[in-house]
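Removed from the display is one protein chain of the complex; every other protein chain stays in position.
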Amino acid sequence: MAQVELNDPIYRTTPERTTKMMVIMLGICIAGGGIFFGMWDYWISMPPPAGLLTGDVGGDDHGGSDKGSGAVTLTGVEINSALSFIESSDFRVLAFNALPGEEGANPTINANVGDKIIFDVVNDGKSFHAFGVTKDTEGFSNLIPGSEVASMNEPLKPGESGVSEFIPTEPGTYYYICTVPGHRMQGMVGEIVVTGAGAPAAAAPPTGVSHDFTFDFVESDDFRTLGFDKLPGEDGANPEIRVNSGDEITVTTVNAGKSFHAFGVVSNPDDFTSVVFDSEIAAATNPLKPGESGSVTFLAGAPGTYYYICTVPGHALQGMQGTFIVE
Amino acid sequence: MVLELQKPRPIWQIMFSTHHTDVGLLYLITSLAFMFMGGALALLLRVELFSPGVQIIADSMTYNRIFTVHGTTLIFLFILPSASAFGNYLVPIMVRFKDMAYPKLNAVAFWMIPPAGALIWLGFADFTWYAYPTYSVVSAPGPAADMWIFGLKILGVSSILGSINFVVTIMKCKHPDLPLSKMPLLAWAYLTSSLITLVAVPTFAAALLMLLTDRLGASGFFNPAMGGDPIAYQHLFWFTFHPEVYILVIPAIGFMYEIFPRFSRKPIFSHGSGVAAFTLLTIVGFASWAHHMYATGMSFTEKTVFMVGTLAAVPASAMHTFNFLATMWGGRIKFATPIMWAVGGIALFFSAGAGGVVNSAMPLDFITHDSYWVVGHFHLFVMGTILFGTVGFVYYFFPYVTGRMYNEAMGKIHFILSFVGTVLVFFTQHILGLFGMPRRIYDYPAIPEWVQMNIIISIGAFIIGIGMAIFLGNLVWSAAKGKPADMDDPFGLGGKYYFPYQAKNPSH
Amino acid sequence: MKVIIGLGAILGLLFVLPAAEQVFAAGSEVGEYLDRKAAIWGLFYRLMIVAFTVGTVVSGLIVWLVLRFRESNPKAKPTSYEAAGSW
């Protein structure tokens, strides 16, 4: 091994230089620490999109298929119910307010049709929870729209709380549950017993009176605003219909526009699948083509305020929405 | 960045230099900083696990985030950069070339480490350093996970660039009359670990990209709801990461190949056996990745194949151990701090290997998989062999860089505390694993044996913590005020030592 | 040599007996099933015997080496390479 003689001067550092370097490194750590603690929760605030997509398939509540959720005359009675998610120490048993066996666990709520039950829920456990009301005797789907707080994909973190309301339209037992999969099985379910007292929810017998209505699906030139007979803003657009419960209604619709349309009377205008009284003409999946027309005859059911819309998604929001009142 | 007195260069000139000594020392400072940060997280975990119930960490999400960043930091931000640190500083000298083959690429590879470290530390992801789907795809929250993925992507590219640089420097820029067989074994260590990196790490880069697109819902590689298979990720991950653990251990063995002959005052027992062992490990290292996945329901034949692949890698390590012991035989050993760390490292290297053989025996994996036995086993490697070898080499390298001598007594106390602590912590973890305590748990039921062992482990961890504090004090104080070292023979061993001698303050 | 043969015999017995017992256990009648736990832990203890014997040999060798060839050992004598001044 050839030895290479090197006789450069030997440089050694000084305390001042080392302190300067330590100060720089400390400064970086403090700045990093500031950002780190400042944004501590932000970094874990968003669930991954993949989780939301696949999660939807399970507990999705689009199919609000329970027919009876039509509008109902409010009795004005408000029932406030405070529920807190709690867990046993070994996480095996979950419940509302108190563990099963103790007094006050999963309190049963009694209400009449038309009462407004306001749920004030808070997550007092360590795990994640979410809230919802359903008619199903088991499972965590088919939640009644508007009754949910958070969802299984974006649940309430420990300590978080939320408010939701539920107006029963039909007598029977409903269940308030934690919509995180598995939690209902572990005990997070309580009953809401709804008695039929109050407004006659049942549809009146056929009165023999019949009405005929015809609507034209019309569109603005830029297809931005749509309407029945006339564009919203002009008078005569989306005429209001007032009929008695039990009347026989025949609706004929003509597609006077250039795109596709379909017709249906719904209880919730934002939810194009909540069609009532079998009042559909064509459907979003095979709508009326331009120039085509269709008609349907049906009995007006339980009294309440309903809406007639074009059931092609998005058209109701663009203006194809009128009120349909049954006395 | 050689720390000088008369003509101190401004900081920016050091930070943006492309000279292999400057980049080497930037790597060293960054990796030692991350070592202390990762170690601090380890102490936090041990305080929490001292006994059942909540000690200082409020909830399990914080605990999960801490152990994830503990693992990621110490592997990717301490061990790999510290290997590159000494490699950048010494490989050009060992092959007698003026600098690395691609100096700018060298600086780029370094300057990827701090931003990646920032990404990992600011995000503080919570899905373990494995980032196994489907948890990492469907349920791991927030930008933290995506920041971790980007951070790891950048680190993967940085280590690939570093390896390219090493391989080209060693193979192409070697001095013409220095045959490969005469090259020091530390240079051989860098050649072999760089070759493994070039073959192994790209697979992980692909797995990371697939993980990211899965998280965005754009693809379904590992998401069963979209037809993917999470086990596919595990294959990609471990195809990179079992060879990666060899990448981590080979430079540490290379450091020992420098320290043992130097302090035993006699040449290495057999240069050929060292080269053969390194090359054997490079090839056989790729045949054993799925022994990490015995529990995912593999078939009997598949498990047998990977068991045989794992056992085939053991003779290579056995040859290294034999080489070191045979070198000490007949020497006149001066027990300064570096050789103490090296001997401690080899003793723990043997017990780590023995634990590994037990792990790879198929039926025993059902006792030990993902239990504290495994935690003890791999910590004996990363702490017992790699950290001991690296810290021993930092002590050995200290006089050549700073021109001053570290405090010998403090160095020895640091070794004794660390060795006792390591044995206390990681041997007890083996027994704790046999009693069935699962890995990565924030809290555990008050089973008497578990509680006693966790107390012993936490006390051992605090002992290591004290040792490391002494190390930090020793480094900083001695760099500034240490006794000037005799640059010809800082350890008083007699005789010239051929290559670090040249490393003393080379001008550009 | 006698010692080595004796040690080898004892170790052999320690391994052959449990392995043989395994073979009989597997073939037992349907009602009584193989005790998985005993089989796996049996293998574990056999491997521990191997690991600890080799472990004591290696660590004993390290301790002896360190004590015998340390600089301050009275019997320590300079290596032949020190005279040449480079190794």
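Which chain is which? They are A, B and C, in the order written, and residues in each are numbered from 1.
What we mean here is this: contacts are C-beta pairs under 8 Å (C-beta built on N, C-alpha and C of every residue); 3 or more make two chains touch, one makes a residue touch a chain.
The rule we apply is simple: contacts and distances are computed from a predicted model.
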Refer to UniProt and select, among "Succinate--CoA ligase [ADP-forming] subunit beta", "2-oxo acid dehydrogenase", "Cupredoxin-like domain protein" or "2-oxoacid oxidoreductase (ferredoxin)", the name of the complex member that is left out. "Cupredoxin-like domain protein"
Chains in view touching the one left out: A, B, C
Using the touch definition from the top, which of B:P10, B:P176 or B:G297 touches the missing chain? B:G297
Sort through B:L80, B:L364 or B:L380 and give me the one touching the missing partner chain. B:L364
Residues of chain B touching the missing chain are 60-61, 64, 127-128, 130, 132-135, 138-139, 224-225, 229-231, 266-271, 273, 295-297, 300, 303-304, 307-308, 311, 314-315, 318-319, 322, 326, 357, 360-364, 366-367, 369-371, 435-436, 438-445
Even though one chain is not shown, chain A touches it at residues 90-92, 126-128, 181-182, 185-186
In the full complex, chain C touches the hidden chain through residues 15, 19, 22, 25-26, 30-37, 39-43, 46-47, 50, 54
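Everything that follows uses one rule, which is that only the chains that are shown with their structure count from here on.
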State, to the nearest whole Å, the distance from the C-alpha centre of chain A to the C-alpha centre of chain C. 67
Round to the nearest whole Å and give the separation of the Cα centres of chain B and chain C. 28
Multi-partner residues of chain C (at least 2 other chains): 86
Among the residues of chain B, pick out those that touch two or more other chains and give their numbers. 496, 498
Spell out the residues on chain B that touch chain A in their complex, using ranges where they run on. 2-8, 11, 29, 33, 59-61, 65, 118, 121-126, 137-145, 147, 214-217, 223, 225-226, 402-404, 476, 479-481, 484, 487, 496, 498, 501-502, 504-507
Per the touch rule above, chain C residues touching chain B in the complex are 39-41, 43-44, 47-48, 51, 54-55, 58-59, 61-62, 65-66, 69-71, 76-82, 84-87
In the complex, chain A residues that touch chain B: 1, 3-4, 6, 8-15, 17-22, 24-25, 32, 35-36, 39-40, 42-55, 57, 126, 158
